[in-house]
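Pasting a structure below so you can have a look.
Yeah, one chain of the complex is gone here, protein chain that is, but the others are all in their spots.
Every chain is named by a letter (A, B and C) in the order it is written, and numbering of its residues begins at 1.
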């Protein structure tokens, strides 16, 4: 889907947002996405999470390609 | 048995001596025992082994108590 | 040009607890590999921990599966490159695993023991730190808490 990004959420982030999949209009960068999410879901501001774009963890602010899958990942707790 | 010591042998030492149990007249110390064994079984001189007296490894020359069980132990290779 | 066996991501996830029988079968499968001298195994088991709002009765695991499998593959390749291993197996539960049951099974094999032991250690650390997997600890009070790894 052009001009859209797919958001996936996990763990306590999914619980907070109430949905594990969202589709949003294209957002330019991961920092822009965070601003958007913090406005929509204020509680996320106090929660720790990483962002993966197309299954790669991002460091700092990164561009989000068109149609990307962007995942919100709370601290891993496997094992 | 007073005035006797019981010798037990294992692994390649048992193979060399040809018996896994021997009874000998009392011998005063472990160095005396080695001298005796080296005279009886010259090949032992080139073989590596430890001695345990009553199931305790000896360090250097030690007294052999009357009636002791003395074991000749080649390098361990369990596991 | 040499032909190398091309390894590809394989599934590490199993639904529910990992049974002792599965572990036994995995061990038995290595009896034909007679150049192996040592196996190292780590098993994670769900603890019945006391929490503020109740006692843990089970953990429910979820994962970002596509990313987790790709990451597990990368870890696997890195560990194979670092240690002289004959075999390596990783299994992680998804869904509900009751307290006392096994949720993680890591299995390494090598000619001499040191490689298997060190590789197993490193695999477990990396799996816990790097795989996008989450445990939801279910309490006897019907509440839950999100598992935090040390």
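Heads up, the rule we're going with is that contacts are C-beta pairs under 8 Å (C-beta built on N, C-alpha and C of every residue); 3 or more make two chains touch, one makes a residue touch a chain.
What you see is a predicted model, and the numbers here were worked out from it, not measured in a lab.
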Among the chains presented, those that the missing one touches: B, C
On subunit B, residues whose C-beta touches the chain left out of the figure: 8, 10-12, 52, 55, 71, 73-79
Hidden partner chain, residues of subunit C it touches: 20-21, 23-25, 27-28, 30-48, 99-102, 109, 111-113, 117, 120-121, 124, 150
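Note that in this section only the chains that are shown with their structure count from here on.
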Centre-to-centre distance between subunit B and subunit A (centres being mean Cα positions), rounded to whole Å: 73
Inter-centroid spacing, subunit C versus subunit A (mean Cα positions, whole Å): 27
